[in-house]
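What follows is one structure encoded as structure tokens, with my remarks underneath.
Every protein chain except one is present and positioned as in the full complex.
Chain nomenclature is as follows: A, B and C, assigned in order of appearance, with residue numbering initiated at 1 for each chain independently.
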Amino acid sequence: MKLGATANRAARRFISSLPALFGVVVFTFLLMRVLPGDPAVFFASGPQAGPEEIAMIRAQMGLDKPVPQQLLLYLRDLSQGQLGRSLTTGQPVLVDLRNRLPASLELTLTALLIALVAAVPLGVAAALRPGSLVDHIVRFVCALGVCVPTFVSGLLLIYVFYYLAGLAPDPTGRIDIFMSQPPRVTGFLLIDFAIAGDWEGWQAAARQLMLPALTMALFVVAPLARMTRASMLASLGSDFVRTARSLGLSRRKIVVTYALRNAILPVLTIVGIVFSTMLGANVLVEKVFSWPGVASYALDALLSSDYAPVQGFVLLMASIFVLVNLTVDVLYGVADPRVSVE
Amino acid sequence: MACALLTFTPWRLAKRGRVADSLQEFYRGKMDIMTRIKISLFAALLAGTALTAAAPAIAQTRAETLRHVTGAAINTLDPNMPGSTREAFGLSLLTYDRLVSFGRKQLDGKWVFDLDTIRGELAERYEVSPDGLKIVFHLRKDAKFHDGTPVTAEDVKWSLDRAVTARSLAAGQMLTGSITKADQFRIIDQHTVELTLPQPDKLALPNLATVYPVIFNSKLAKSKATAEDPWAQEWLKTNTAGSGAYIVESFKPGETTILRRNEDWKRGPGNSQAHFKRIITQTIPEASTRANLVERGDADIVIDLQAADAADLEKKGRLKVISTPQYNAITFVSFNTQMPPFDKIEVRRAIAAALPYEDMFKAALFERGKKLFGAEWAGGKAPDGSTFPIVQPLKTNLDEAKRLLTAAGFPNGFETTFSFNVGQAGTAEPMAALLKESLGKIGIKVDIQKLPDAQMSTLINEKKVPFFTEGIVAWLPSMDYFYRNFYIGPIRWNYSSLNDPQITEWAQAARFEGDKAKYAAYGLQLNTRHFELMPQIPLWQPSQDAVMATSIEGYTYQFHRQIDFRDLSRK
Amino acid sequence: MTSATLRHTVWVLRGNPVTAVAAGGAFVLCLVALIGPWIVPHDPIASNVANALKPPSAQNWAGTDQLGRDVFSRLVIAARLDLAIAASAVTLSFAVGAVIGAVCGYLGGRLDRYVGRFVDILMAFPLFVLAMAMVAALGNRVENIVIATAIINLPFYIRFARAEVNVRRNAGWVEAARACGDSHLSVILRFLLPNVLPAMAVQVSLNLGWAILNAAGLSFIGLGVKPPTPEWGIMVAEGARFIATGKWWLVAFPGLALMLTVLCFNLLGDGLRDILDPRMRT
Partner (left out) sequence: MSEAGTAPSAAGARGGAGTNGAAGPLLSVEDLHVAFSTRNGVVEAVRGVSLAVSPGETLGIVGESGSGKSVTAFAVTRLLDAAGRVTAGRIRFGRQDITGANHRQLRSLHGAAISMIFQNPRAALNPIRPVGLQIADAIAAHESLGAKEGRERALDLLKAVLIRDPEKRIDAFPHELSGGMCQRVMIAMAIAGKPSLLIADEPTTGLDVTTQKTVMDLVAAIIAERGMAMMLITHDLGLASRYCQRVVVMEQGRIVEEAEPKRLFVAPEHPYTRRLVAASPTASSTIADLAPGSAPSSAPAEPPKPAPGTPPLLEVQDLVKRFDGDVTAVGGVSFRVAQGESVGLVGESGSGKSTISRLVCRLIDPSEGRILFDGASIGDQPARGFHASPLRKDIQIVFQDPTESLNPRFNAFECIAHPLRRLSGLRDGAALTARVRECADRAGLPLGLLERFPHQLSGGQKARIGIARAIACRPRLLILDEPTAALDVSVQAIILQLLDSLRREDRLGLLFVSHDLNVVRMMCERIIVLRNGRIVEEGGRDAIFQRPEHPYTRMLLDAVLHISGPSTVAG
């Protein structure tokens, strides 16, 4: 019964987010049309790049039609599952996104995992002794992480760990170029290598992932730790923890089973937001580490006024945002029995 | 921690060999304490995964593999696709053959392509008729496409027809060599093709050596053609049907392209195959990362470093740096000669007199290139007419600039914008800052506009940018080609919107002038007139800095400013 | 500020020296931004190519850049622009977001649902890409960087203000105000907003740092303010190009300025939260 209620809620949430998705599609479309660059001109590079060649490219891209008609055509294509073609890569956007999304997801998830593994204990440690030295140190360290732009921390990490120390592998994408790729199953290299049983490859991919993931993680440890601390403080100060103490429960049980499990619920919500933000915001990290992800793809497209990839990317990100929120919702519903009642 | 670090070392040493230096540095205490802590932590983090990793198999093939890194992306396998990048052009020279190719010559001790030497590629030899109207190509009989089918005259005919007929980049290029129609190509026999020209054209043969008229496997391509797409353009974007020295093993647009040697292609030195068994081209957007990669020996060659990095690497002396001024390119400051106040020659000349040339050359380019300023022209006449560009008699002279500005009716200067595109920010930004500062001294207030590349090209195409910097390059750098393509007519590349009847007339006349002396005479007139009109201020020819491992040999600067990997070998 | 609040603040600061230091740092920053032009040792714009790329020295405390300009002077001058960008962006989104959020949170109903939709749309955007697109579309002028930064911050303020108002909308003093003859609008403006502002101040402080980083990110991909205006983000981005050649001062000093500023605002925001948190105030 409870599962049914959760599923029901999820379905309702999903349906109610469809208008937002539609809004995103239209808004992006219009925003791209406002961009002052004309992709046809940008891509017309022949020696006689006169009006004819530009007109040809415009026609090829459908840019010769009025904007409302273009929008309708775009929506029709969308409904048929087509996202258009990228001029920068020459590939259908759908294919590009499909090839590149796992890279972004793998990076973001790893970074998020690293961040969580660091942030939750830090936040808990700070909350257990608020105002103590530990608390101040945690706060300071977290603040340090957020105040360095990712492109700077990324470049510095490369300089130190790759260039100076030679500890990290060359920052040239997802896997050492001389390693063979695993057969593509999920697109997540770590998973694909594991499926193939190629542990050497798995390690190579993991090493490659380390620096960019660390760069991203540095930036999100702070909000997560801060949230953990705050909600842990609230949880530790709550009546039910006092009850648990009054009953002589072990400290471990009080901190973990009672306080932390309750405190983690708000963190869960934040994790959802942080994840979708990271996925869209890792443009710079992907650039710095030559990571073949979707964000750097969209950035290149944007700077060359290549509409289709940017539109596809934004739609993809928005859909992921919706899906992640949905997942968080479902998880929340499972973790917190109170939710499904409302 | 130190333990973790030490156990870590052997693997890295085996693989790279340079880590020892930085380790020693580490122990000598050159790094600050934070760095040490970070390194130790990281080492501990990675130690577990690193220990068991080894790559003996890779080490074997490493020497036979060439790893090339670049900031841009290969976006198509068919160089004719509108929007193809330079890197895509570069790739096509490896996967496809053309009928002919450029020879090479030495310029200031460096190998560069030679427009005047056209040698056979798929054509074993060619003959030009005495009237210059017919060119007959005799194909190699041993040439085979990657799938093993022999290269025939039919393939050549289909491919060249495609170049002039299909809606692609080729047609626009080919017409600069008077090649415009499919019926200009005739099959004489299985291994002979004839090209007929409407008039003798110096650029007909060189055009066939560019990247567009590559020879496709017509049977394969036709099998992929459709009614809407009779030239199989769609399929050829992601597939190759060529006979070139390399076969595409994997192609990830914007990421990596891996090429495998075509063992049947034996047209290298001494009829051998190409030297490298594999070529990997990777897109690394960060220039400093590219520098790191090649410096650490992880990449073998790179040609698009920032000037500062190239200068630094050259100074360190551990790598081979071949710095070739791009003799077919110009970086300039351009005016829109149709927009006031730049429609006044005095204004253009005033600005030309006010630019801090030496400072710009030093700060923006780190002096890596050939100056196009600072010459002395006797009597204001161009000293040379056979080439373009030539060094201009430009000097910084603020008094002269002020005088000219007053003469133009702007004693107090004026306000304008100066634009450049984001992609060139590395050199254009310092240049712009110096320009702004210097023009400020003669009362011209400059607002610097840094525009995204697409926006810049759109505005330029619409002729809406008054004052900006750009660069041009001509694949076929003959004097008249420059004038015809960059200073005439309403085309996009006429950056200065110059519309001078004399230049138009002389340039068209020079095109078909067979006599060298007469040609040079036209050139003298054009070069002089060009300087007088000052539609653009040529600044320099930036160097192509090819930075490579010391073991790499045979690098030649090519017309398309890419590496022809068939030239390269490893000692 | 009443004496009790002052006392409470002093109490919090005493138990929290980090916040005191952060507040001091923020003050110094603002001071530098104000008097910067009068204290710089060199003209931040004047080039001197002969003296380019020199490491820190007695003459140039933070070295010189590619054009031989004094990095230290540029850093000092840039403080004003950076703080101005961050402050105006945050103020803009704060002002708009607080009012919209408060109205929605208080009135609820259809308006709330529509605005909620709109916020959803904004939130669903990859925000940095949205900022990039907007700056690219509008042109990379300072105003547009401010607007783009403000817009991507907007949803957070709307949500925050909405939530804060929502928990108070049924508070006794709100109903009392209405019983005393206040219209809804006046309740929102005169009662709810002033009560929500302190909590939002925390958000503002945290966001200031974020806005600076955002501008720096835009600079990195070439969409920042125009050269040769000194701005930390651009200086870092330009300096980053010289990391490989070991010109560390070009990235280290602007990076440090950026870092310390953001750090100050973040720690200050944290501290403000402690000062304002009613739970700590017993």
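By definition in this document, a contact is a pair of C-beta atoms (placed from the backbone, for glycine too) under 8 Å apart; a residue touches a chain by one contact, two chains touch by 3 or more.
None of the values given here were measured: they were computed from a predicted structure.
Every visible chain touched by the undisplayed chain in the complete complex is listed here: A, C. Although one chain is not drawn, the whole complex shows that of A:Asn262, A:Ser276 or A:Asn325 it is A:Asn262 that touches it.
Set against the missing chain, the residues A:Val26, A:Leu249, A:Ile273 or A:Leu326 yield one that touches it, A:Leu249. Mapped onto chain C, the footprint of the missing chain covers residues 2, 4, 7-8, 11-12, 171-173, 175-184, 191, 194-195, 281-282. Although one chain is hidden here, its contacts on chain A can still be listed: residues 130, 237-240, 242-251, 253, 257-258, 261-262, 265, 335-338, 341.
The rule we apply is simple: only the chains that are shown with their structure count from here on.
With centres computed as the average of Cα coordinates, no chain lies farther from chain C than B.
Centre-to-centre spacing of chain B and chain C amounts to 43 Å, using the average Cα coordinate of each chain.
Our note on geometry: chain A versus chain B, Cα centroid distance of 36 Å, whole angstroms.
Centroids of chain A and chain C (each the mean of its C-alpha atoms) stand 23 Å apart.
Each of residues 288-289, 292, 295, 422, 452, 455 in chain B touches at least two other chains.
Shared contact sites, meaning residues of chain C that touch two or more other chains, fall at 136, 221-222, 240, 243-244. Of all the residues in chain B, the ones that touch chain A in their complex are 8, 12, 16, 18-19, 22-23, 25-26, 31, 35, 38-39, 42-43, 45-46, 49-50, 52-55, 58, 61-62, 65, 67, 69, 73, 75-76, 81-84, 167, 169, 172-173, 175-176, 237-238, 252-256, 280, 282-286, 288-289, 292-293, 295-296, 298-299, 422-423, 452-459, 461, 475, 485, 489-493. Those residues of chain A whose C-beta lies close enough to touch chain C in the complex are 17, 19-21, 23-24, 27-28, 31-32, 34-37, 131, 136, 139-140, 143-144, 146-152, 155-156, 159, 163, 222, 226, 234, 237, 277, 279-281, 283-284, 287, 295, 298-299, 302-303, 310, 313-314, 317-318, 321-322. Taken in their complex, chain C has these residues touching chain A: 15-16, 18, 117-118, 120-121, 123-130, 132-134, 136-137, 139, 209-210, 213, 216-217, 220-222, 233, 236-237, 240, 243-244, 251, 255, 258-263, 266-267, 270, 279.
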